[in-house]
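Worksheet: the structure to be examined is printed underneath.
Let's turn to subunit A:
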Amino acid sequence: MNTVVLLKRVPDLVEDLEVDSSGTALDSEHLKLTLNEFDDHALEQALLLKEGGGGEVTAVALDSEDVDKMLFTALAKGADRALKITGTGAVNGTSELAEVFAQALGSVNYDLVLTGVQASDDIDGQLAPTVAAKLSVPCIEVITGVEAGDGSVTVHKEYAGGVLAEFEMTLPGVLGIQAAAQSPRYAPVSKVRQIQDSATLDEVAGAGGDNGKFSIVVMTPPETGEGAQMLESVEELIAVLDSKGVI
Partner candidate 1 sequence: MDHNPILVIGGGPAGLEAARGAAELGYKTLLVEKAGVLGGTPIQADYAALTPDMENTEVAMKRMTDAVEDDPLVDIRMETVVTGASGEVPDLTVTLNGPSGEEQVQVGSVIVATGFQHFDPGRETQMYGYYEYDDVITLVDTERMLKAGNFVRPSTGETPKRVCFIQCVGSRDRQIGNQWCSKVCCGIACKEAIEIRHMVPDCQVFVFYIDMRMYGFWEDEIYWKAQEESKVSFIRGIVTEITKRGDTVVVKGEDTTKGRPEEVAMDVVILSVGKEPSAGTVQMAEIFGLPLESHGFIETTGGALNTVATSVPGVFAVGASVGPADLEDSVSSAGAAAMKAAGFLRKHALANA
Partner candidate 2 sequence: MSQDVLVVAEHGQGKFDDITFEMLGAGKALAAQTGGACVVALIGGSDLASQLGAADKVVTVDGEGLENFNPESHSAALAAIVESTSPRVVMIGYTSMGMDLASALSVKADMALAASCLEVQAGDTVTAVSQLYGGKLNVKTDLGAGPCVVSMLAGSSPADAGKGDGAPATETVAAPATDGKVRFVRLIEPEAGDVDITAQDILVAIGRGIGTKDDIEVAEELAEELDAAIAASRPIVDSGWLPKNRQVGKSGVKVTPKVYIALGISGAPEHIEGMKGAATIIAINTDKNAPIFNVAHYGMVEDLFDVCEELTEELQDR
């Protein structure tokens, strides 16, 4: 089974996010991008499927800051091929991103497309179902388990409260991965550096999207309302617990 993993770089939430003077975009000067953690799970799940039943894994990402390293890391982890989509410029939102990915997938032979269930910057929907709709293939979101079958996959979709629904999905299709069967593996930097020197990234020119059907009015930190009453010491904390009658 050949699997494609769509990887997306998102703002790193470890950093403070600042909005630029327009009020409608993040301040790029202080912006650090990192791989969407759910996409990392999608990649892990793809690698597990390959290790379990063969096939190839192709990692696909849009050209952006540090994307080469991210793709070489995917190769170091065990992906067979890395595809960089170039020349798209800034992409506005999930719908446009999905359009770019869907077009790029035209040049790839795949059975299954995996990507993260969501991303912290999903303004206009999630990537997996959006790409699937554009490709006119089935999709299931919030997947925590995938088993390869013959021309199909059996998956577990997670609902609130830990209830799982088992589905069978005919391939080709798309899955939005919530969690891989194991934590995403670590790619030793030595290996990444070695791959960087020996492997190459495939490139494909990206076609522009539909520019999205929304515009950002303003980005603001959430109102804190009254906010929390800040405690300065454990004594104060004990007083609070005492007042709530729990100690």
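What we mean here is this: a residue touches a chain if its C-beta (ideal position, glycine included) is under 8 Å from a C-beta of that chain, and two chains touch if they have at least 3 such contacts; residues count from 1.
The candidate set was assembled so that all candidates are chains of the complex that A comes from, given by their letters.
Every value quoted in this text rests on a predicted model; they were computed, and no experiment measured them.
Touch between subunit A and the candidates 1 or 2 in this complex is found for 2 only.
Residues 11, 13, 16-17, 19, 41, 94-95, 98, 117-118, 120-126, 128-130, 132-134, 137-142, 154, 156-170, 173, 176, 178-179, 183, 213-225, 227-232, 234-235, 237-238, 240-241, 244-247 of subunit A are the ones that touch candidate 2 when the two sit in their complex.
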